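A short write-up of the structure that comes next.
Every protein chain but one is kept in place in this view of the complex.
Should a chain be cited, it is by its letter among A and B, assigned in written order, with residues numbered from 1 in that chain.
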Amino acid sequence: MKRFLEGLANVDRRILFLLVVVVILVPIMHPLALPGLKVTDSVRGVYDQIEKLPPRSTIAISFDFDPASKPELYPMALAVTRHAFKKDLKVIGMNLWITGTGLADEILTAAAAEHGKRYGEDYVFLGWQPSPIAVITGVFTDIYKIFSKDQKGNDTRALPVMKGFRSFQQLDYFVELGAGSPGLPHWVQYGADKFKIKMGGGCTAVSEPGYRPYYPVQITGLIPAMKGAAEYESLIGKPDKAYAGLDAISLGHFLILLALAMCNLIPVLTRFTK
Amino acid sequence: MVFAKKTLPLIVCFVMGTLVAIQYYVPHRLSQSFIEELSHWEIIIAAFAFFLGLVSVMQVHIGKLRRRPPGWGFSLFLFAGIIIGVATGFISRGKQISETGAMTPFGWMYNNMLNPLQGTMFCLLGFYIVSAAYRAFKVRSKEAAVLLMVAVLFIFARVPLGQYLWESVWGSTLPWQLHQIVEWIMNTPAKAAGRGILIGVSLGAVATSVKIIAGIERQYMGGKD
Partner (left out) sequence: MNDFTMVLGAWVATGLTLCIFSFLYEDNPLFKMAEHLYIGVTIGYSLTSLIFNSMGPNIYEPLKAGRLLPILPTLLGLGFLTRFFPKWSWLSRISFAFVMGYSSGLTIPTAIVSQFLKQLEGTVYPLLTRKQGLLDFSLPALGHDFTVLVLVVGLLSVLIYFFFSVEHKGPVKAASKVGIYFIMVYLGAAFGTTVMGRFSLLYGRLFDLYTYRGAKYHYATPVLLVLVVLFLVVYDAKYKKPADAA
């Protein structure tokens, strides 16, 4: 028995890796549709703000993430963008992460196509510029100094969606969906707090505890990771990738619980076993 | 020459820093125009900082190709990657989706090369976190026990399966639901500690910024001359 326990404690890491693959892959192959998802106040804090905006209000979304955190942030970005288009809001998209430009473009294009929105009239994608602090400061003072051209190379000022719009100070709501730095703390610090605009956020699971201090005084809500995205998807009545992904995450979490239990139980059992 | 090399940068930093800090408190149109223009300048300047990194990487890998140490051949893949990125980008003029809504070669490269490479590189941590939990998360003190308990609660409660199991056992006999308990922990004791850390970091950032503007901290100046 003792030898078995010692063998268990020193099991090859690759066996653990294989177990991880199985646990994540099984729900992908056979969706379990596990019940139990609850919508939390912090997610509702973003949803409610967008929900109560009148049609043709202007909202900006900064997609500050890249493929490294795509599974966590892409679904929530899509859900928030869909919600904005569903409410017939004008959407200004941008991003602070250079390698995330393609994802942001893809999200806006996909959500707009679903709702029959036209580029330039209902939404615009400004793209990326270097120096995040300068970009944030700039878009809150004169957006055209920073983004004279949009991502497609159009004159930003000439787009109908930008008519009468000079800076983010005129926004009705701002959402930042970020995977780290530059991200939510920068937008709060250099933009929203100074210019007193309402903003909400979405973040990776890793960043969540670090961003909580901003909620609810400086941000109206926070959508944390895939779980938050699934809550948002359920709020807008369109369960999608995040909702489906929670099956795999659930099983993964229970695998970690098992690993933690084994880590602490095996030494104890070994001590009391001959 | 000593003035230009040593004193001028300190003056530039001091003047810039002081003016930018003061403008925050001056809600005048001139102040706004000043920060607008400066932010535009900053964006142009920052673009060139990218080339600092680029030249450094190139120097390292060109050196490898010249000296041919073990594994030098992998540097060829780095250059191949740069060429693929730049070539597809220039063909597509930096656009990933064309005017007609079709994916450009640049978009193809982004979706099928950069996207999976970056995504997979970072997801490897998912495997190692299990391995670490299995081998290294041993409770050896009261503090570690608190950490483990909270971690276990979060891992259990933040997924639908955990919430479903909790409800199956307790139903509505408890005054709070599991997700409310976890939210309270996140929004109260965890937030208190997060705020403590944030305040500490902010004071550090302010102190460092003051030292930079005052010329006490001058690491950015580089070499001795």
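Everything that follows uses one rule, which is that a residue touches a chain if its C-beta (ideal position, glycine included) is under 8 Å from a C-beta of that chain, and two chains touch if they have at least 3 such contacts.
Model, not experiment: these values are computed from the prediction.
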item	value
Contact set of the excluded chain (shown chains only)	A, B
Contact with the hidden chain (one of A:5, A:20, A:78 or A:266)	A:20
Residue touching the undisplayed chain, where the options are A:63, A:85 or A:128	A:128
Touching residues on subunit A - with respect to the absent chain	14, 17, 20-21, 24-25, 28-29, 68-72, 98-99, 101, 127-130, 133-134, 137, 148-149, 151, 153, 185, 188-190, 193-194, 204-206, 208-210, 213-214, 216-218, 224-227, 245, 248-249, 252-253, 256
Hidden partner interface residues of subunit B, rising order	4-5, 8-10, 12-21, 24-25, 38, 40-52, 54-55, 57, 71, 74-90, 93-95, 102-103, 106, 108-127, 129, 133, 143-144, 146-155, 158-159, 184-203, 205-206, 208-210, 212-213, 220-223, 225
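We adopt the following convention: only the chains that are shown with their structure count from here on.
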item	value
Inter-chain centre distance, subunit A versus subunit B - centres from mean C-alpha coordinates, in Å	15
Subunit B residues touching subunit A - in the complex, by the definition given at the top	24, 32, 35-40, 42-43, 45-47, 49-50, 93, 95-97, 99, 101, 107, 110-111, 114-116, 118-119, 121-122, 126-127, 129-131, 133-139, 148, 151-152, 155-156, 158-165, 167, 177, 179, 183, 186-187, 190-191, 194-195, 197-198
Subunit A residues touching subunit B - in the complex, by the definition given at the top	9, 11, 13, 16-17, 19-20, 34-38, 40-42, 66-71, 99, 101-103, 105-106, 109, 129-131, 133-135, 137-138, 141-142, 145-146, 151-153, 194, 208-210, 212-213, 215, 227, 246, 249-257, 259-260, 262-264, 267
